[in-house]
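Got a structure here, written out as structure tokens. Questions coming.
Note that this complex is displayed minus one protein chain, with the remaining chains in position.
Presenting subunit A:
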Amino acid sequence: NSPAPLPERAIYGFALFLGSWFGFILYLIWAYVPETWLFSFGLTYWPQRYWAVALPAYLLVAIGIGYVLLFGINMMSTAPLNSTHTVTDNYAKKQQQKKFQEEAIPALRDIPISEVNRMFFLPEK
């Protein structure tokens, strides 16, 4: 799953590039070209012109609301002060103790909060 460039990705990228340019030119034609000219070409089945302005307006308001929504979702998913998630989690509960070897760096593990507190706040004289 590396982000390195691949031939398939180059083709997808170019197809998206052409597709987005085509979509943009089509949107401009639909929004600006008078109806009679379009009808004379035989293309009569278009959505209402109202949407040419409404859709960008909706999109911009949605992006603005998205900022507020993301902030709110962040606040809601923060663990409250009385939950055990502030102290431990599934991985820490299931961890296995590695044997202590002399003169080797101790293995990485989640230290229980009682031990951390004793180390920080109860200085050994």
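Note that in this section a residue touches a chain if its C-beta (ideal position, glycine included) is under 8 Å from a C-beta of that chain, and two chains touch if they have at least 3 such contacts; residues count from 1.
Definition applied: contacts and distances are computed from a predicted model.
S.K.: Report the protein name recorded by UniProt for the chain absent from the figure; options are "alpha-amylase", "PIGH acetylglucosaminyltransferase", "Sesquipedalian" or "Protein transport protein SEC23".
M.R.: The chain we cannot see is recorded in UniProt as "PIGH acetylglucosaminyltransferase".
S.K.: Looking at A:A15, A:L43, A:I73 or A:V87, which makes contact with the chain not pictured?
M.R.: A:V87
S.K.: Using the document's definition of touch, tell me which of A:I11, A:I29, A:I73 or A:I113 contacts the absent chain.
M.R.: A:I113
S.K.: So which bits of subunit A touch the chain we can't see?
M.R.: Those residues of subunit A that touch the unshown chain are 78-79, 81-84, 86-88, 93, 113-114, 117-118, 121-122.
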